[in-house]
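Take a look at the structure below.
Only a single protein chain was left out; the remaining protein chains are all shown in position.
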Amino acid sequence: MASNSSSKLPRRWHLFDIAERNAAALWPKTMHRYSGYLLLVPAILLVFVLVLGLVYIGGYSLHELDLATYRLKETFSLTNYSAALTSTTYQSVVLRSIGASILVTFFTLLLAFPYAYLMVRARQAATKKFLLISLFLPFFIGQIVRAYGWLIILGQEGLINTLFAGLGLPAMDLIYNYPAVILGLVQYMLPFAVLLLAPAITAIGRDVELASESLGANWMRTFLHVVLPMAKPGLVGSSVVVFTLTLTDFAMPEILGGGTTDFIANAIYDGFFQLSNSGLGSALAMILVTLGTAFVVILFFLAGTGTLGFNGREQ
Amino acid sequence: MKNKPLESLTMDRRDFLKTSAVVAGSVALGPSIALAEQKKPKEIIVRAWGGSWGEALKTGVADGFTQATGIKVRLDFTEDNEIKPKIWAAVDQGRIPPIHVNWDTTTNATISALRGVTVDLSDLSNLKGLLPLAKPVGMEGYPLVNTYAYVYVCAYRPEAFPDGPPQSWNVLLDPKFKGRVALYDDGIGFNPIAVIAGGGSLKDIPGNMEPGYAFYKKLKANKPLLGEDADFTTWFQKGEIDLACTISVNARAAKQSGIDVAWTVPKEGCKVDTDGLWVPKGLPANEEYWAKEFVNFALTKEAQKKWCSLLGLPPVYPGIEPPADLAGDVSYPTKPEDFAKLVRVPSKVLVENQPKWFAKFNEIFQG
Partner (left out) sequence: MIGSRSKGVVLWTIVWFDLLLLSLPTLIIIGASFTSGDIVQFPPEGFSLKWYSKLWLLDDFKSAFLRTLYVSIICTLVSIPAGTLAAIGLARYRIRFHTTIQVYLLLPFTIPLVASGLGMMIFFGEIRILGQLWPVGLALCIINLPFMIWAVSAAVNGLDDQLENAAANCGAPPLQAFFTVTLPGVMPGVITGALLMFILAFNEFLVSLFLTDARTVTLPVSIYNSIRSVITPDLAAVSVVYIVIAFIAVLLLDKLVGLELFLKSK
């Protein structure tokens, strides 16, 4: 054993020396000021695939579908954009998506804030752990499985209607409507929101709250005037994430919406695959990208990146 | 039927040249094709509709094919509209298409054929002697082969109609049935009928669809359920609807599970159409060969009889007796006078206009 490890260590050093020499040959000292950029190359290349994809979508969106051949025409035109922007169907789809994003963001934050607060402030380690596990478990279960769960709960012969029948109440249409989609989305977004709020609440010292309360403010006022404003980075971060994820969601309206509560992503999907019109679908996708980006940029401009930045120093 | 007999009997010059080129080609490729024939793929992927439709294909065709060849058949339930652009992109980009055989509506199949992504099936040995219905209309050769006809019937719960079957499609607008009527979610099978029910005539299609759209706007107030094949069966089973425009197969499936469901052809008529099978271009030679063999197998008397009687639809193989429960039924047209009661929209009109009708339907019901 002893001899083994003693021979191993020098060998490791030796290997390091070789690696070090090769590295120095490939990346001489004069280049060291660029080392940071070198480290970023793989990630930048990966993300570049998305940029290329967007370029393709942008290209497609500028060609109209030729119904005689079902191919996109060679000539450039803005027909798809004008078709998408003037259609009342797409207008109501866009408004429905934005409306849902506002509703879901509001309800999610309302539900998430107390959760994050109690989790951060919990005195007992066991309580903290319980809340953490209850949060992470659904977080690690994808949208499809959770939507399936809601189907079993809300369906015509689901849990709630069975309970109703037991109480002598008539069965209700709880599924395939707008409220079902909102419910599914709020449940899906809750863990995201809590996890983005928690660090911001941690950053607020207990002493600040104590101080406020010792000055005579009741807990409601302390909450509204001290805790909430100080948690702004978390509120910004979670709002951005919940709002944009809802705005662009596909699965919940598709599974819980029953075909009559389409969001923009569903309309894009249908453009590509139901209508076989990749031009129109691409134009809708570009509109969605623009909407989402505009929202993020405006919010960041007004309130900073919040808990979203990679770099903690910015806050 | 709009089949022009002349078209199928005479071979024009272009056809002749094409055929001889194919013959020459296959002579040149002779040995390699023979080799390819022997190499069986592990499985064949056939796109199908789910529910009772998929069951019928499995029992009626796929199981027999597996037994005869040893090749497994996997049914892929990707939606028909969704597989279309995926196949197109694969063929355009020279990739292997995602499926071997597509079970498709004749309209969608024709669109794919016009797009040039289908393999010619003219050399299938079992095409001989089939009813004229099998031949796709207005195209050279067999880029697809039709396998049966079907009717979008007016299906209803007799309990809700004590005075006998509904006489007119206008009953869909009756407030008595608010929230208890159903259509396909793109209006397929009803779009031309709506024009007639809305006061127009067959001649208005496709030039003037307005009477149909006006009918839809009134229908929207009656809150119809919108779904796909399997939904209709479920809705009838759960007693959620009284009336639907659906393919007879779905109503019959509900009836076979013990639910009291009947169907009729109202005075405005019902749309009759066909489904078919086709093979996408771009498969490896041996897989294409066995995909075509699958289609050929589906056209044998045995497979046609089993598959179509399970569906309850008239096959393209002549002389097959209808299942006992469907003899003389409106949903099982065989004779010219049966077809006379039904509405058959020419394939060309459907190909050029159906996507627009779907879009308009969506606009009315989603807007």
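For reference, chains read A and B in written order, and residue numbers begin at 1 within each chain.
The rule is short, and it goes like this: a contact is a pair of C-beta atoms (placed from the backbone, for glycine too) under 8 Å apart; a residue touches a chain by one contact, two chains touch by 3 or more.
Small disclaimer: the values here were computed from a predicted structure and weren't measured.
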_Of A:180, A:236 or A:265, the residue in touch with the unshown chain_ = A:265
*Write down which of A:111, A:171 or A:303 is the residue touching the left-out chain.*
A:111
*Which chain B residues touch the hidden chain?*
45, 47, 50-51, 74, 76-79, 86, 89-90, 93-96, 98-99, 230
*In terms of residues, what is the contact footprint of the unshown chain on chain A?*
16, 19-20, 23-24, 32-33, 35-40, 42-44, 46-47, 49-54, 56-57, 60, 110-112, 114-115, 117-121, 123, 128-129, 131-138, 140-153, 155, 157-159, 162-163, 186-187, 190-191, 195, 198-200, 202-203, 206, 209-210, 213, 218-220, 222-223, 241, 244, 247-248, 250-251, 255, 264-265, 268-269, 272, 281-282, 285-286, 288-289, 292-293, 296, 307-313, 315
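Going forward, only the chains that are shown with their structure count from here on.
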*Just how far, in Å, is the C-alpha centre of chain B from the one of chain A?*
41
*Which residues of chain A touch chain B in their complex?*
67-71, 87-89, 92-93, 156-157, 259-260, 262, 272-276, 278
*Where on chain B does chain A make contact in their complex?*
79, 81-82, 84-86, 88, 111, 114-115, 185-186, 226-227, 238, 240, 352, 355-356, 358-359, 362-363, 365-367
